[in-house]
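A single protein chain has been omitted; all remaining protein chains appear in their positions.
Presenting chain A:
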Amino acid sequence: MSQNAFTPSMSLGRVVRLSILGLGALVFLMPYIFMISTAGKAQSDIFTSSLNLIPTHWFYGENFAKAWSRVHMPTLLFNGILVCLMILVIQVVIAIPCAYAMAKMKFRAAKAMMVLIMLGLLVPIHATALPLYVAFDRAGALNSYFSLVAPFSISVFGIFLFLQFFRAMPNDLIHAARLDGMSEIGVIARVIVPNAWPAITAFSIFSVVAHWNDLFWPLVVVSNQAYATPPLGLLYFRAAEAGDDYGALMAATLIITSPLVVAFLLAQKRFVEGITMTGLKG
């Protein structure tokens, strides 16, 4: 080994830090690794007393074929993408003007609205789920994309996040835009949005991850498989298979988590930027 290996860049402290981080990462990744492993095992292989990460018989093909055929995977993925996209677009379209008005315009109700936003951040969906369910039921809107999307169309978190970002934007920029002849909508479209991409990206990540993985709300309003989102589809899969075909279940889980994993790997840098920018964790 050359001397260079022990220059300060690879000091003992760094080795220790990296090993601790690596160990932590391994602990958090373990379920996923185990899932990948299980997805390739035959039923007999899963229920042995010994714990093997490498499947003894390579069963991936069979498990994925089962997963793909028993639930309608394209429908699940399509529903997931459609619902997430609709939620995201509506949230952004509503949250940006709201946040702009609160950050940069002076009006009497601004303080009261800020309090409402704080309250909104504190109330979880589970608290309002029942009245919402009753309302959708009365309106005959259960089992529809509308019922999946509507409750999330106004994101208090989104408004809050954009509000913080817009506050840091210089007032002079908006004044200049007004003097140049822009209406308030024009200011948003031509000045605010083009300069808010970091915030919009960060928010998109939070929103898509949350709603792609959401099981609670689809479970409440959807009973028809045609409107099932991926997590709900998994649930049906488990119920249909009496819950013991873990190999196929894990294969299905792999399929529905893969879009997020791929998206994360592609946008890794943005993701980290987003989290550090907002000072929040997902």
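One rule holds for everything that comes next: contacts are C-beta pairs under 8 Å (C-beta built on N, C-alpha and C of every residue); 3 or more make two chains touch, one makes a residue touch a chain; residues count from 1.
Here, contacts and distances are computed from a predicted model.
**Student:** Name the chain not shown, per its UniProt record: "ABC-2 type transport system permease protein", "Acyl-CoA dehydrogenase", "YceI family protein" or "Carbohydrate ABC transporter ATP-binding protein (CUT1 family)"?
**Tutor:** Matching the unshown chain against "ABC-2 type transport system permease protein", "Acyl-CoA dehydrogenase", "YceI family protein" or "Carbohydrate ABC transporter ATP-binding protein (CUT1 family)" yields "Carbohydrate ABC transporter ATP-binding protein (CUT1 family)".
**Student:** Have a look at A:P74, A:P131 or A:G181 and name the one touching the chain we're not showing.
**Tutor:** A:G181
**Student:** Among A:V15, A:M30, A:A110 or A:L173, choose the residue that contacts the chain missing from this document, as touch is defined above.
**Tutor:** Here the residue in touch with the unshown chain is A:L173.
**Student:** Tell me which of A:I117, A:V191 or A:V221 is the one touching the absent chain.
**Tutor:** Once the missing chain is taken into account, the touching residue is A:V191.
**Student:** Touching the hidden chain in the full complex, which residues of chain A are there? Just list them.
**Tutor:** Against the left-out chain, chain A lists 170, 172-173, 175-183, 186, 190-191, 194-195.
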